[in-house]
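What you see is the complex with one protein chain gone and the rest in place.
Coming up: chain A.
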Amino acid sequence: MKKVLIANRGEIASRIIETCKQMGIETIAIFSDADQDLPYVKEADYSFRIGEAPVGKSYLLADSILELAVREGADAIHPGYGFLSENSDFVRKTEELGLLFIGPSSDVIEKMGDKVLARKTMMEAGIPVVPGSELDLDTLEQAAEKAEQIGYPVMLKASGGGGGIGMHLCQDKSDLEKVYASAKNRAKAYFGNDEVFIEKYIAESRHIEVQIFGDMHGNIVHLYERECSVQRRNQKVIEEAPSPSISEETRGKICKAAVQAALHVGYRNAGTVEFIMDDQEQFYFLEMNTRLQVEHRVTEMITGLDLVKWQILAARGETLPLNQGEIRKIGHAFEFRLYAEDPEKFIPSPGKLNVFTYPEPTGFILDRTYTEGNQITPFYDPLIAKAVVYGETRDAAMEKAAEVFKGMQIEGVNSNLPLFVKVIKDEEFKSGQYTTSLLKKSKIVG
């Protein structure tokens, strides 16, 4: 592998470029009209305009991207996260052109991308799944009947969904009646597939996921778990590793379950198995993300490994660098996703990032999409940067976070920096015993 085209933008493009540089691999970046001044465009060895600002006219143009890759002599594609990363057609086309796709096989991506099929596959693998429908639900009557069987409250979800989009909480039948038609419409608009299904809603839950890795020789390892329960709008805001709230016994079980899931589907490359956990530490499969995740940095911090490097090695057909017994975790890490948004109502706030300053990055990593003076446009997710801090203990990592935030200034757009300043002082967060409802508590937000 000599030249990689990165089919993505922003901080994750920069992240991939960083590792490629260390490995002596050249990089090709693509950018839309809205992104031409972003840091990653300058960091890549080569950069090409791919289209207009809306994603449908730029970062989702699979054929144009592959054409460019072939023309410029790339021998591999790194999809990053989002965009085309979980698009099995894109993966198939990449392989047909004789390019390496840095990620899992198209078959696994397809299987896990359909949430109903993923649930079924996991049940076959002996992994507990959230009680719910085994089939897509075609009519409101079917949905209501299933909801009645499972018992309210339920979540109505898009089968093609993920990333917190396309989910609707229904407390009772009248809620379900209200959202059913629009949920199907939205699923169609978002995912090109209007199939929906129902899952039992688990209140006071925690969202815990396990990083797994596979190679082409059948080896699968886990790189421990991440706690991702700090969420707004069902999307993650803060992640930490290891989880501060689970017992050693549960950690062992959940990591083992993730490996079992990956083995069952013959997984290769980087992946994440997401679970929801109730207050009794019972966990259930939620979904599998067949790509590198935004929050992979916290795992890198506690294991000392470079996951992008592992992805490239695995894509080249090499054996995983370490076996399970050689993978250790030390210390504690947090990731804070700095978003351009109102810190209380979470409404996005595009605009010019007039000021963005932060302390010298010692003892922490700042992966940024935007730098001071950049325009944050409304076309993409509002992530300004990820601040990732490390400490020998959880308390030390939190102290580090406080220090970073104290020295950080963001002006020109609203940001959720004030929210983080509050969260790290919150007693429940500090105790580590928090659930996904943390940010809904009035003392933090509002």
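Operating definition for what follows: a contact is a pair of C-beta atoms (placed from the backbone, for glycine too) under 8 Å apart; a residue touches a chain by one contact, two chains touch by 3 or more; residues count from 1.
Basically, contacts and distances are computed from a predicted model.
Visitor: I notice the complex is incomplete. Of the names "PaaI family thioesterase", "ABC transporter permease", "Acetyl-CoA carboxylase biotin carboxyl carrier protein subunit" or "Cytochrome c oxidase subunit 2", which is the UniProt protein name for the chain that's not shown?
Guide: "Acetyl-CoA carboxylase biotin carboxyl carrier protein subunit"
Visitor: For the chain that's not shown, point to the residue among A:Pro131, A:Pro153, A:Pro350 or A:Gly363 touching it.
Guide: Result: among the candidates, A:Pro350 touches the missing chain.
Visitor: Going by the contact rule already stated, which one of A:Phe197, A:Tyr224 or A:Phe379 would touch the omitted chain in the full complex?
Guide: Going through A:Phe197, A:Tyr224 or A:Phe379 one by one, A:Phe379 is the residue touching the chain not shown.
Visitor: Consider the whole complex, including the chain that is not shown, and state which of A:Tyr46, A:Tyr190 or A:Tyr358 touches that chain.
Guide: In the complete complex, the chain left out is touched by residue A:Tyr190.
Visitor: For chain A, which residues touch the unseen chain?
Guide: Looking at chain A, the ones touching the missing chain are residues 54, 163, 165, 182, 185-186, 189-190, 233, 235, 340-341, 346-348, 350, 377-382.
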